[in-house]
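Missing here: one protein chain of the complex. Every other protein chain is in place.
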Amino acid sequence: MSSQLNVAVVGAGYWGPNLARNFRVADDWNLAAICDLDLARAERVANSVGGVHVTQDLAEVLDDSTVDAVAIATPARTHHPIVLAALEAGKHVIVEKPLADTRERGAEMVERARDNGLVLMADHTYCYTPAVLKIRELIEEGALGEILFVDSVRINLGLIQPDVDVFWDLAPHDLSIMDFVLPGGLDVTSVSAHGSDPLRTGKSCVGYLAMPLSSGGIAHVHVNWLSPTKIRQMVIGGTKRTLVWDDLNPQQRVSVYDRGVDLALQSKETADTRAANISYRLGDTWAPALPEQEALANVAAEFASAIRDGRPARTDGESGLRVLSVLEAASASLAVSGAPQHAETYIKEVQEA
Amino acid sequence: MSSQLNVAVVGAGYWGPNLARNFRVADDWNLAAICDLDLARAERVANSVGGVHVTQDLAEVLDDSTVDAVAIATPARTHHPIVLAALEAGKHVIVEKPLADTRERGAEMVERARDNGLVLMADHTYCYTPAVLKIRELIEEGALGEILFVDSVRINLGLIQPDVDVFWDLAPHDLSIMDFVLPGGLDVTSVSAHGSDPLRTGKSCVGYLAMPLSSGGIAHVHVNWLSPTKIRQMVIGGTKRTLVWDDLNPQQRVSVYDRGVDLALQSKETADTRAANISYRLGDTWAPALPEQEALANVAAEFASAIRDGRPARTDGESGLRVLSVLEAASASLAVSGAPQHAETYIKEVQEA
Amino acid sequence: MSSQLNVAVVGAGYWGPNLARNFRVADDWNLAAICDLDLARAERVANSVGGVHVTQDLAEVLDDSTVDAVAIATPARTHHPIVLAALEAGKHVIVEKPLADTRERGAEMVERARDNGLVLMADHTYCYTPAVLKIRELIEEGALGEILFVDSVRINLGLIQPDVDVFWDLAPHDLSIMDFVLPGGLDVTSVSAHGSDPLRTGKSCVGYLAMPLSSGGIAHVHVNWLSPTKIRQMVIGGTKRTLVWDDLNPQQRVSVYDRGVDLALQSKETADTRAANISYRLGDTWAPALPEQEALANVAAEFASAIRDGRPARTDGESGLRVLSVLEAASASLAVSGAPQHAETYIKEVQEA
Partner (left out) sequence: MSSQLNVAVVGAGYWGPNLARNFRVADDWNLAAICDLDLARAERVANSVGGVHVTQDLAEVLDDSTVDAVAIATPARTHHPIVLAALEAGKHVIVEKPLADTRERGAEMVERARDNGLVLMADHTYCYTPAVLKIRELIEEGALGEILFVDSVRINLGLIQPDVDVFWDLAPHDLSIMDFVLPGGLDVTSVSAHGSDPLRTGKSCVGYLAMPLSSGGIAHVHVNWLSPTKIRQMVIGGTKRTLVWDDLNPQQRVSVYDRGVDLALQSKETADTRAANISYRLGDTWAPALPEQEALANVAAEFASAIRDGRPARTDGESGLRVLSVLEAASASLAVSGAPQHAETYIKEVQEA
């Protein structure tokens, strides 16, 4: 690779330092600047990675023609104006999750990037962990067969967020992962959300999302800020095998079970004959070796690669939009006591436009 | 205790032998007869417990004035006629779960028992395990504070039942336990059921039940026949402590976590100020010692004790009825894509009558 | 198989009922009699398996020419006279572990069986569990490569035995399993035993056995009656793969790790160059499916098969003798503060004779 791309990190709060550190050491990238309204904060981050130009002025970054891309780690409500400005300035953009604070604003960002021929990447970091990359690969090559259900649990004693409920805080992880690994992406027929606010904090602290999949089967997410134990587990059931991802078990994060239910298919079948022709398979369990990699290093590499190849990132703006669609549908469902709601998909948006 | 009660076991299929074995060795009971339409099956059970009278004829059992009680372990659809006949004959009755195949039939059984002054006990066996008895005791004495949420997971590779879906097959366990341990019993404001039948067997094989509690908070159940791994776990979150029951961890089945979220209550508070005044508690974990007891032995003792004291059993017909109400509401919710449904309670039934 | 073999169970205490139950239902066997000095005890066992002849008189059993074999489950100190009498009477014999109370008596039993052309089988039940059968098969087919080490832990809160220490109580399990799965059987160059009796009960309650293997590598056993947690784990390290057997994890009892250390062998190597040429392999983990089988059913089948084929049982008297040799060497080592002791092998016995 002959030359490096120049990137500026915008936002030096919680996530920015991680982006800065990874762009700093990536072969593909030169970390050109760190930008934050709080200059002292930007300087602390710059020092921690060994001295990088800092600025309070976003315009300075966007006006700099040597800057190829910006990585945005500011609060969600500021994503829309900053991303649009960056796209207008001809910069490729990677933006922290969630893509935007509303689906509509996110859609505008996606369309603007497409119109300008720029990469807009959603920083769905989890998707670039060795475990999730392996899961995507296994599903893609058919190791699980057709997907029957996806069940994700993400619970622990968590900080009650001032501005978002437990769905918007935690579920983006589960939803972006599902979007990444499912063959057709996160394509749901409806969303039912059941939340509870037993401490009367004004927002759901315990939440459940039920989402029938367009391909058949169901996806479900359980998020919870009030659990004393921490669980990070996703079960993906397929017609051939079932996979369990237990992210807190470093010795065996991903297990593939060759166990399940077999159908003896017949030419003339009804539901009854199907039930009668079911048998069980109790085969081996297999846990693939996973490399030791930092997910954000993979994110940085993918961002560079998408820019160079002129292709969408594996987690592009549309994937961020699908996550937003489900979150908005979840909020709508919550408002009507959990009745199922339609989730707008970006594809339809575009067709209607 | 001067004299034993006489009991006949009706039904010698899957569960009957367990009832027979436990009544046989119980101090309170004399096992008087085993009744099954399949006499050979009845004899096998009788031999296994050391020689007991067998019969094909239910009437013979009910006409026998020395028989005080019958234990019914026949298919659910036969509970209604057999229980009514037994109650008419003046026998106390214990009946395997579910109480009946419809709530309406169950309600008739409960009313008949009350009218005749007889004990009608639901054999909610799990409630009499040392773990669940301890959980009930802890909640009763206030160790958890007010209950904020109950989350139950009961998944494994299960036999796809010919006549019932995964809700009716597995959830009665979770629902009867919740009814047993929650201070006000299983008192829910609505039931939303999300099921999936990805193998097209004609019934849900994966199911989720979301049930807001009248007391605030939420109860949730995940049942699944298609999971390659087996999980039996219930988390009960309270304002003071949170309890985790992991039934597959014999070395530490019940853990009580003194961890959680504390609210600094103020005189004039809003949801916003509440959120602002939240702090975290990271205290000790405590796992109570549990005695080694067979649950069915406790069931037999409770049945005898209720009869002798002329009081309802701890898991009486009404508790069975509350479970049926939720199951019927779940079926109704399934039929409308998961929209929440009202669950009739037995109390209202009676008031309406 | 045309006809069944007749077997009598001698000893109706702790283990006898299990033998009786399994011989009773085995296709290969007819359970002809149960013999115990305590006739009432014999009758209880006979009733529990559905009516079998009982007797107090061992001579009656041995004089019965229709009895092909006896299964002996009496105290260890009585094995020697009973087994010799049975062998004199021309009966095949299976005997509960340990084979005898001394190696010398065990050796006499083994020689007598050989001289009389009869099967003498050690009831090393654990060897016939699906897990251990699979482990033996994997090692036999070379899946692990050459064995580098075997580490076995068998600890729990255990009954302090009146007559034997923790080595003689628990280690026979580990030793008989090692003998069963290791390619050359339990062939050790010496035995060092370290015991502790911190409660001053007069015998070791905590014990460690270190045994260099003749083939290179080391075997080690940790047995402990004072541990509040229960562990049943054996790690078998090989040049190709390493296997972990966790008997208390029913969902994944046997795991085979394709992880280890690789040596880049060179023509002229020294220890130094070997160390320099070591690299690491971090491959997949694999857990074979195991059938659901009762070990004692497999024991009964193996006993019949050995008799019919006129061959030694897979756990023959000599395997029982190798276990005794190690236990005696362990006792000798304990008496000299853990200094390593030679373990007599049966082969040498015979050569010396």
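When the chains are written out, they are named A, B and C in that same order, and each has its own residue count from 1.
Note that in this section contacts are C-beta pairs under 8 Å (C-beta built on N, C-alpha and C of every residue); 3 or more make two chains touch, one makes a residue touch a chain.
Everything numeric in this text was worked out from a predicted model, so none of it was measured.
Q: Considering the complete complex, identify which of C:S214, C:T229 or C:Q293 is in touch with the unshown chain.
A: Among C:S214, C:T229 or C:Q293, only C:T229 touches the chain that is not shown.
Q: Quick one: say which of C:Q56, C:T201 or C:S214 touches the chain that got left out.
A: Touches the omitted chain: C:T201.
Q: May I ask which residue of C:L37, C:A59 or C:L157 touches the chain that does not appear here?
A: C:L157
Q: Tell me, which residues in chain B touch the chain that this view leaves out?
A: 252, 258-259, 282-289
Q: Footprint of the hidden chain on chain C, which residues?
A: 146, 148-149, 151, 157, 160, 162, 190, 192, 194-196, 198-203, 206, 208, 210, 212, 216-218, 220, 222, 224-229, 235, 237, 239, 242, 244, 257, 259-261, 263, 270-272, 274-276, 278, 280, 282, 285, 337-340
Q: I need the residue numbers on chain A that touch the omitted chain, in ascending order.
A: Considering the whole complex, chain A reaches the absent chain at 47, 50, 229-230, 251.
In this text, only the chains that are shown with their structure count from here on.
Q: Look at both sides of the chain A and chain B contact and report whether the same residue positions are involved, with over half shared, or different ones.
A: Chain A vs chain B: same; shared/all numbers exceeds half.
Q: Could you tell me the distance, in whole angstrom, between the mean C-alpha positions of chain A and chain C?
A: 53
Q: Could you tell me the distance, in whole angstrom, between the mean C-alpha positions of chain B and chain C?
A: From the centre of chain B to the centre of chain C is 44 Å.
Q: Could you please state the distance in Å, as a whole number, between where the Cα atoms of chain A are centred and where those of chain B are centred?
A: The answer is 40 Å.
Q: When you check chain C against every other chain, which residues touch at least two of them?
A: Nothing qualifies.
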